[in-house]
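Here the complex is missing a single protein chain, while all its other protein chains stay put.
== subunit A ==
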Amino acid sequence: MIKFHPSEEYLFNYVTGELSPAMLMMVGTHVDMCPQCANTAQEMETALANKLFGQAQLPEEFEAGNEGFDGAAMLAEIMAQTPQQHDDKVVKLSNELILEGKRFELPATLARNHHRIGQWQKLIGKMWRAPVQVGGQDVLTMIYMAENTRVAEHTHKGNEATLVVNGVFNDETSEYRDGDIMFLDGKVKHTPETRQEDCLTLAALDAPMHFTSGVSRLLNPFSSLFFK
């Protein structure tokens, strides 16, 4: 069971497309994995459609704005085109990610954007990262942590969102499994770690990360490399 969901506000902004590309990927991937949020998102689409198209009578101010609207010409232009026929061809998309000899099944949103996943780079310890190039200001990254791996304690200048694609990780407050999404602001210090199981995550960051503890501070130069 998924324990951590995006807020309704995030879901609504996903449905209308009012988030950064990185956050749209995060929420979209959660929706792929979470029947409950998929259902809510669909209800929101229906509610928005009812709001736009529901009125039997167009309010007067719209009619007024539509005076220059030459519907007949547009209608004729559209119907002059040939409708497309049904295409039964099934195209198999690759939703398989192979990393360190392990196979992962990517949720649909990530699978559709497989081509945006860049080169995997090995980091300190048993961690790997790959950039996901979707555009926008936020940085989207896939991170793989092998079993028994710990990320140095760090804080963020900005906000971080992490989604578990496959596996388990823990921090000081909880355990996160497939589909769980967590949001952290700049004030929280946390130390994510894996135990017996490995973990593949998708992370969105709106500012570089800052390491706070002892030796980890030495890693700070890497932080730009880490989430670039």
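Assume a contact is a pair of C-beta atoms (placed from the backbone, for glycine too) under 8 Å apart; a residue touches a chain by one contact, two chains touch by 3 or more; residues count from 1.
The working rule: contacts and distances are computed from a predicted model.
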| item | value |
| --- | --- |
| Hidden chain of the complex, named as in its UniProt record, picked from "ECF RNA polymerase sigma factor RpoE", "Urea ABC transporter permease subunit UrtC", "Fe-S cluster assembly ATP-binding protein" or "Protocatechuate 3,4-dioxygenase subunit beta" | "ECF RNA polymerase sigma factor RpoE" |
| Subunit A, residues in touch with the chain not shown (by the definition above) | 1, 15-17, 21, 24-25, 28, 42, 45-46, 48-50, 52-56, 58-59, 62-63, 65-66, 68-69, 71, 74-75, 77-79, 81-87, 89-96, 101-105, 108-109, 111-113, 116, 134-136, 164, 166-168, 177-179, 197-198 |
